[in-house]
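Take a look at the structure below.
Heads up, one of the protein chains got dropped from this complex, but the rest are sitting where they should.
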Amino acid sequence: MNVTHAIDKNEARRRRWEARRRYLKDSYILWRRNRLMVVGTCIIVFLLLVAAFAPLLATHDSYEQILPDRLLAPSTKHYFGTDGLGRDIYSRVVYGSRVTLTIACLVAAISTPLGLVIGVFAGYVGGAIDEILMRLSDVFLAFPKLILAIAFAAALGPGVENAIVAISVANWPSYARLARAETLGVRNNDYIQVIRSMGASNLRIMVGHITPMCLSSIIVRLSLDMGTIILTAAGLGFLGLGAQPPTPEWGLMVSDGRQFLVDQWWVSTLPGIAILIVVMGFNLMGDGIRDILDPHQRQS
Amino acid sequence: MLQYILRRLFTLIITLVGIMVVTFFISLVVPLDPLASIAGPQAPQETVERLRTLYGFDQPIYVQFGRYMQRLLHADLGTSFQTGRPVLDDIIQYFPATIELATMALIVSIIIGIPLGILSAVYRNSAVDHFSRVLSLIGVSMPVFWLGLVLLLIFYFKLGWFPEPGRLDIMLIEPERITGMLLVDSVIALDFEVFWDALKHIVLPAAVLGLYGLAGIARIVRSSMLDVLSQEYIKTARIKGLNEFLVLTRHALRNALVPAVTVIGLTYGGLLEGSVLTETIFSWPGLGRYLATAFLTLDLNAVVGGTMLVALMFSLVNLVVDLIYAFLNPQITLTAS
Partner (left out) sequence: MTTQPLLSVKNLKVHFYTLRGIVHALERVAFELNRQETLGLAGETGCGKSVTARAILRLIDPPGRIISGSIIFEGRDILTIDEAEVRDIRGSQISMIMQEPKMSLNPVIRVGDQVAETLLIHDRSLNRRSARRQAVDMLAQLGIPDPTRMAQRYPHELSGGMSQRIMIAMMLVTRPKLLIADEPTSALDVTIQAQILALMQTLVSEIQTSVLMITHDLGVMAETCERVAVMYAGDMVEVGSVHNVLKHPQHPYTQGLLQTVPDKANPDQPLFSIEGNVPSLLEPQTNCRFAPRCAHVMDRCKREIPPVYNLNGDHQAACFLHDGSPEAQAV
């Protein structure tokens, strides 16, 4: 029953600002209410802090081998004990956070933009190019991700950099798929037609108007994927196809400790717990982000 | 429906060709000279050259690719550098063990995962829901290789409840190989001692993979169930006077399980890849361990053959899943054409 009256610019701006503020406030309330997500966020913040202040937190040099001190049980001197080469496991776990974060961030930084560009381009241009790009992504999706990553890691040779490339290669198709689907949904919307009729170039429409529409779902997917990326990296490390000794990578450390499993359980298990906790943190946060961005959640 | 199947088969063939191209590409980017590892470091130059000609590595890429495709079409996957046997024979030997393990794990995940997901959605925010969500969270977050080690440490080394890694006690003789799956073969041979021992051996690795699988399944069943429960037709069912049990079983369940089928297919793929790590830990003589060794030693033909087979399996599983999906969902027959 209310008619739309012309609203002056200031009023429009005020309302927009208010809507944004309310959105943020709702997000905050949802975040607070989702206790699991609070836990997840705390874990990630903790991980970031540990990585940032690793030199301060570490009690020993993470590479220094003191052979007489090998395989010591956890104590006040060595919180997590020492490994087969007499290195302090606690310090290595602390420094390992940097390796894990580096891998996760670089994979995200490589695979999402790649997938986004390919997906938006394929969806927007359509036709044969779309068909070719999507068949290509089908082929990549036909491999289980870990197998593809392992194959590429093996082919490229072991090492952290190659592991990052390998995981990115395995990951981009799902982002491309998602971006394409979003693009198809948006492409024929009236407002895109309006922008086009105003003379915007295709590139401008793709970059300025379609890509931003895909971002939120890509971010949700990425945040849900972060845990898997870390698990894959650790798996590569465990198999000897990822980070190489003496890098303090958690998966590699679990693998190193296998030979001491029965009598020196801490060598293998403690770095594994670090992986579990961090992956759990990312998964909790990913779930939470998805829930918060989900409009259905806001009603209740 | 037939048209739909044909269309899916056609895309599967295209995908298969793509898989072959990708695996060929993988074998190309290998920076190390695999010949050096076959011939050994001290091999004279001419031996290496002879091998190079023998394996065709001296030809231009397109010729190599042509030969490669030709070989594949004749189901010739080449010879494994490691075992010295045809890769196909190796695969035939190792694959059933993996199928046995992955299927066992899938059964565990389905039997536990689906009811857990349903209960979790129906009794949202109850104790069951919290338990199931925490369990699936741990399941998806757990590094499988770590869980495998921990279970081995506790249940084999410390408690001794389960036998050592491997498929069968070394004192027992394997039954006649029919399917290659010990649990099946032993039943066929009516050798229940072997069956019981094989069952004990499979429990730990299947539990490791199963936890991973059930986590994914419980999560998706929960969310699709929640989605279905908020649909209008569920309200219709309540208006008609159905009690909650009938609303769930007759109206919600089938709709909720349709997306779950897709995830079960994906889970099977996930279990296949998880087997690489799990088999390594449990000394399970399956394709996963074979592949892991092949990757580490750059046994190229084995890498290519094994990867291709896994991708093929994965694609086939997806095809089957799509068909089941189409069968369960009456809408698909129309929208597909």
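Chains here go by letter, A and B, matching the order in which they are written, and residues are numbered from 1 within each.
Keep in mind that, in the parts below, a contact is a pair of C-beta atoms (placed from the backbone, for glycine too) under 8 Å apart; a residue touches a chain by one contact, two chains touch by 3 or more.
Fair warning: this is a prediction, and the values are worked out from it, not measured in the lab.
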* **Absent-chain contact - pick from B:Thr53, B:Thr179 or B:Thr236** => B:Thr236
* To do: Spell out, residue by residue, where the missing chain touches chain B.
  => 231-233, 235-243, 246, 250-251, 254-255, 258, 328-331, 334
* Since one chain has been left out of the picture, which residues of chain A touch it in the full complex? -> 1-3, 26, 29-30, 298-300
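As a convention for this text, only the chains that are shown with their structure count from here on.
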* Residues of chain A touching chain B in the complex -> 36, 135-136, 138-140, 142-148, 150-157, 227, 231, 234-235, 238-241, 251, 254-255, 258, 261-262, 265, 268-269, 272-273, 275-276, 279-280, 283-284, 296
* Asked: Contact residues on chain B for chain A in the complex?
  -> 11, 14-15, 18-19, 21-23, 26-27, 29-32, 133, 137-138, 140-146, 149-150, 152-153, 157, 230, 269-270, 272-274, 276-277, 280, 291-292, 295-296, 298, 303, 307, 310-311, 314-315, 318
